[in-house]
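A single protein chain has been removed from this complex, and every other one stays in its place.
Now for subunit A:
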Amino acid sequence: MEMNDDPFNAISNLNSDSYNSGYKEGVLNGKKLALTQGFKIGIQTSFKIAKDIGNIYGICSLYKIQQAEQSSEKIIKLAQQICDLIDKFDIVNCHDENFEINMNLIKDKFKQFCSLTSLKSVNLKNDSRHLNF
């Protein structure tokens, strides 16, 4: 008699068979869940990046037009520099090795712009809830 024909064999393998099928199902469900969660996180993150960069571009562009006559040359030059950086920034390609460097450079320049113009920088803040020395 073949091993597979043995009814007791199926019983003795019941535990490992159940484990294997459960494992496969778990992998499939996990993949689905991770894809959904990853997609949601991706949307949230990209939304925040695009919103921040859009805000910065809008403020600097408007400042160049409206304040050109009243402001110092230094600030106008800085606003132009920020707009140029954003124009060159490949916002869609988050896999670019310089993506984070370029984004941080824009944010740093905007912080300097806010400081020079006494604007309050909004929504660019880090979390600061725990104690730190």
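Here, a contact is a pair of C-beta atoms (placed from the backbone, for glycine too) under 8 Å apart; a residue touches a chain by one contact, two chains touch by 3 or more; residues count from 1.
Operating definition for what follows: contacts and distances are computed from a predicted model.
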If you had to name the missing chain as UniProt does, which of "Probable cytosolic iron-sulfur protein assembly protein CIAO1 homolog", "cyclin-dependent kinase", "Rab GDP dissociation inhibitor" or "Replication factor C subunit 4" would it be? "Probable cytosolic iron-sulfur protein assembly protein CIAO1 homolog"
Out of A:S18, A:Q44, A:Q66 or A:N104, the sole contact with the unshown chain comes from A:N104
For review purposes, identify every residue of subunit A that touches the missing chain, sorted by number. 74, 104, 107-109, 111-112, 114-116, 121, 124-126, 128, 132-133
